[in-house]
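What follows is a short report on a single structure.
In this view, the complex is presented without one of its protein chains, the others remaining in place.
On to subunit A.
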Amino acid sequence: MRNTTELSSHRLLKSNKNRKDSELKGNIIVKSSAIIIITLTIALTVFLSIKGLQSFIKNGINPWDFITGTNWNPTSETPSFGSFNFIFGSFAVTMLSALIAAPLGIGGAIFMTQIAPKWGNKLLRPVIELLVGIPSVVYGFIGLSVLVPFIRNHVGGLGFSLLSGTIVLAIMILPTVTSISTDALNALPKNLREGAYALGATRWQTIKKVLIPAALPSLLTAIVLGMARAFGEALAVQMVIGNVSDFPNSITDTAATLTTIITLNIGHTTYGSIENNTLWSLGLILLVMSFIFILIIRFLSSRRKI
């Protein structure tokens, strides 16, 4: 008996001390993680900016020509560095894949939350989550082995094309768009729907006139997040788009994106060479673009009505 009372008093005292200790410890852990995350982001930005600006400062490439030029030929006698075709390629696959993924993703989300919440959640959600887990190289390989021959035989062109890149990317960003849209629709207050029904609206009228407008900023956020992912994807796109630096004439024509040019060339170039520096500049363009995507997302979220 004596033993236990002693133990409990001991424990009581200790736990008092512990509480102060853990309070401090928790504070330090949380604050330092915050500082590390912020620091990493800033360091990355600074590093990429320094590296990416080298080609303009040290190698004297005109930034305007770099962005608007359409001739990319770093190894010729008179090298030219015009990255417009890659910027266009990146935007083209991003926009087109969003065009495919947005209706599908939002449609799936509506189905899951409004039409068949029970088995939608049981079946569709795990399927979507499974899609997230497939690595991009697998998407690329399936694209190369199945999609490219299919497009070559049934649509035309070489198969390596903007279209192939778009389809692969659309499938890749579909889970992002669907899951965020689902969360957005789930977060809508119940009384919105019930109010609409009470007014005599049909289910489709409720979805179209009440729920979608109410969730619109969040749905747009879902699309922009998906686009950000598509913009940065390299491996899968590289395997199916053909990586030709000429301007694509049609959707079945070959193209190249910023990311594919970087991944194809970075290992072969030596540090500090003009080729290497221009690849960093392409990376800087990607970073700036993703900042813009984030700004758009923040703007959309601030407009959220509910």
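By our rule, a residue touches a chain if its C-beta (ideal position, glycine included) is under 8 Å from a C-beta of that chain, and two chains touch if they have at least 3 such contacts; residues count from 1.
Keep this in mind: contacts and distances are computed from a predicted model.
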| item | value |
| --- | --- |
| Undepicted complex member, UniProt protein name, chosen from "Aromatic/alkene monooxygenase hydroxylase subunit beta", "Phosphate-binding protein", "histidine kinase" or "L-serine dehydratase" | "Phosphate-binding protein" |
| Residue among A:V30, A:V46, A:I67 or A:I294 that touches the chain left out of view | A:V46 |
| On subunit A, residues whose C-beta touches the chain left out of the figure | 35, 38-40, 42-43, 46-47, 50, 73-76, 144, 148-149, 152, 158-160, 238-239, 242-246, 254, 256, 264-276 |
